[in-house]
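Shown here: the complex without one of its protein chains, the others still in place.
After this line comes chain A, so read on.
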Amino acid sequence: MLNPVIDEDGAPFWEFTARGELRIQACAEEDCGELRFPPRPCCPHCQSFATEWRLMSGRGRIWSYVLPHPPLLPDYAAQAPYNAVLVELADAPRIRLAGNVVTAPDAPLNSLDPARLRIGAPVRVAFTEIDGVAVPRWLLERG
């Protein structure tokens, strides 16, 4: 599997996932406060360098998804076809996170029957550790 190649801007995101928290970068300027993703040094709205990481509820909805088939990198090919999704966060619909919907945090990428995927389906985040990095995964909400 490919571990995230973490840069300075992205490092806090992964530090928080290690604590089981989904946090998104936001402008810390009092009269701005805009969320932004992917992380970057300054706010594209007000150009402030004041930054905070805001805790998200971890709930979202599937914005879109694909089912990749081989040829793929070996680790991924072994689990193909799997789903890769884009989740829009309930707290911030303009923030969309790529991920995978699985039946349990540690389950394989192809653990969910693709027939259960649909755009708009509610999901919630969970974390699984892969080679020392806590990677977000998504579980279908019941009902």
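Everything below uses one rule, namely that a contact is a pair of C-beta atoms (placed from the backbone, for glycine too) under 8 Å apart; a residue touches a chain by one contact, two chains touch by 3 or more; residues count from 1.
The criterion applied here is as follows: contacts and distances are computed from a predicted model.
Chain not shown in the complex: UniProt lists it as "Lipid-transfer protein", one of "Sugar ABC transporter permease", "Hydrogenase formation protein HypD", "Extracellular solute-binding protein" or "Lipid-transfer protein".
Although one chain is not drawn, the whole complex shows that of A:Ala28, A:Leu86 or A:Leu140 it is A:Leu86 that touches it. With the whole complex as reference, residues 1-7, 10, 37-38, 44, 63-69, 71-74, 76, 79, 81-82, 84-86, 94-100, 109, 114, 119, 130, 133, 135 of chain A touch the missing chain.
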